[in-house]
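What you see is the complex with one protein chain gone and the rest in place.
For subunit A:
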Amino acid sequence: MAASIPKKLGTLASRAGLALRKSVFPLENGSQACACLSVAAKRSENNQRSSFRTNEADPRKHTLDHTGLYYEIPEDEMTILKTGIPSGHLRLMKSFNESCLMVRRPALELSGYLKNINLNHPAPRFVLYGRRGSGKTITMHHTMQCCHRNGWIIVHVPWAGKWVRGWFKEVAASTFKPGRYDLPADSAEWLTQFRAQNQGKLQDLKTTSEYIWTKREKAEIGTSFEEIINFGLTRLKFSSDCVGVILKELRAQAQAKGLKVLVAIDSVNAFYVQWNKLNALKNMEKKQLQPGEISLIHNFKKMINTNWTHGAVVCAVSEEANDETKRESYTPIYLLGQEGFEALDPFVPIFVPEYSEKEALSNINYFIDRNWIQNHYGKTDDGKRELMFVSNKNPFNLARICSHL
């Protein structure tokens, strides 16, 4: 990507008959690519009071007045949040040399709920739904950042669809229970991500029961979470079991230790709806696996249950996680199916709409500010209106159209 951005800028510049003077800009980050991009970054310093940006970088303090405005996420928090952000969005952030998200109403609504819930009640469940590319994932990340700042432990599944797809994936029979199947690589990946997202929050947590891996290896009572994760990462065979242990301990200790646990699962419908035959996971006998037979999913389904307290579950349902024949509607009841809906019911549905006119304008203005839209017509009111019409104010569509302007 780093190579492609200067290429894009170069082609645009040559199209406009301008020579791109790379050497003029200071090499702050030491790479040639960032040298070009620092132009955009520098401009923003003079433009602090722009109509599409807010200086309120703390997501906890965002109110409805901030809707449609961009706020910047500090780099250290980005390392925690960037898992699960769509790659295209990440590329844009890299191109713009800053990580900005838009404050939107559903995120504020969700943060408001989480602020006011009674943690002693069974874990409430929220389901984000909306059209493709309307910003469900980004809404979830906005909420996650709020919770991170409030000291919540984040149990995040970036994209559950990954666990039911079987492209050259290693499937092993479970060591814990026959008839269930492990995904060692995915489990290890999740463990790494979990450790990274909850740095500094896991020291005090110790296991409350004994776990026997093999005849010789076992985890005594009082083993720290760090050790369990390390064990899962070194012995991949048990990584799925380690995930199960961590989730179980979190549920058990949340009340006793006064923890706050945020379970954020993107495209949760993959847990309940059968993926298509062609690419589905298969076991050693080439038999197609149901989502429930996979130990990772089995364990995460328990997190969605209401039999524990001091936590909240935020899910998103997405059409992409379903097979192509099952994408007719974007509502939770359609996407989750009978089984999924019954498992999640009751939940608070939160609709993530497409951009309003104000939000769309703000997005386009941000792109213009970042020099992402360089076409002169794109900067005029007529051009902006056309962009909104063609993209239908869908955030993903808008970004895609603007990518070649």
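Assume contacts are C-beta pairs under 8 Å (C-beta built on N, C-alpha and C of every residue); 3 or more make two chains touch, one makes a residue touch a chain; residues count from 1.
Methods note: contacts and distances are computed from a predicted model.
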Among "Small ribosomal subunit protein uS9m", "Signal peptidase subunit 3", "Exoribonuclease phosphorolytic domain-containing protein" or "ER membrane protein complex subunit 3", UniProt's protein name for the complex chain that is not shown is "Small ribosomal subunit protein uS9m"
Which of these touches the unseen chain: A:T63, A:T79, A:N279 or A:N392?
-> A:N392
Per the definition of touch given earlier, which of A:E75, A:E324 or A:D382 contacts the omitted chain?
-> A:D382
Subunit A residues touching the omitted chain (full complex) = 131, 382, 385-386, 389-392, 394, 397, 400-401
